[in-house]
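Beneath this line is the structure, given in structure tokens, with notes to follow.
Omission of a single protein chain aside, the complex is shown with its protein chains in their original locations.
After this line comes chain A, so read on.
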Amino acid sequence: MSGQRVDAKVVMLGKEYVGKTSLVERYVHNRFLVGPYQNTIGAAFVAKVMSVAGRTVTLGIWDTAGSERYEAMSRIYYRGAKAAIVCYDLTDSSSFQQENLWVHELQNFEEHCRIYLCGTKSDLLDEDRRKRGVDFHDVQDYADEIKAELFETSSKTGQNVDELFQKVAEDYVHFTAFQVMTEEKGVDLSQKSGTYFYSCCHH
């Protein structure tokens, strides 16, 4: 059914404005767009082919909006994801506090989804250390607790961005090699929910 073969679904999560779209832009197009903020509407999909240990892997990356409006629907974007990159803005402590929500949802609904915590906009810290709003060791402790990887990236300079996605792809390769032995069934993309009128009662 799919014209575009995707090996691993990767979802970008995190509050609006933390830098998810910029991260994808940097990784996929190796650029950083300046100009007025363009919030993502709904979600955007982009596929990226990469190679891991001589094997090609296509990542299907879902960049979500992160706005409350689409929260009730975010499941359709992360369902069946192999990896979730949960972003927070290193200069904004409130953005880290919201991580919890996403992590909980993933742990509850997507047990096979690996979690990558990503602190964004590290270039702003290079300019001025005092801008750091989220302590590295606190996040490290949290990451250990939820068995997540932790990265600090800058889409502006490109720092650590490729490393992040490379790690995601490598883990996928290793993880599926292991999973094939333990579990036969993959994700059924045609699996439907009861209705497309999603429940709007998330308040």
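Just so it is clear, a residue touches a chain if its C-beta (ideal position, glycine included) is under 8 Å from a C-beta of that chain, and two chains touch if they have at least 3 such contacts; residues count from 1.
Just so we're on the same page, contacts and distances are computed from a predicted model.
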Protein name, per the UniProt record, of whichever chain is missing from view ("Ubiquitin-conjugating enzyme E2 2", "Dynactin subunit 6", "Vacuolar fusion protein MON1 homolog" or "Probable molybdopterin-synthase adenylyltransferase"): "Vacuolar fusion protein MON1 homolog"
Residue touching the undisplayed chain, where the options are A:M50, A:M73 or A:L150: A:M73
For chain A, residues in touch with the removed chain: 1-4, 6, 16, 21, 24-25, 28, 38-46, 63, 65, 67-70, 73, 76, 189-193, 195-198, 200-201, 203
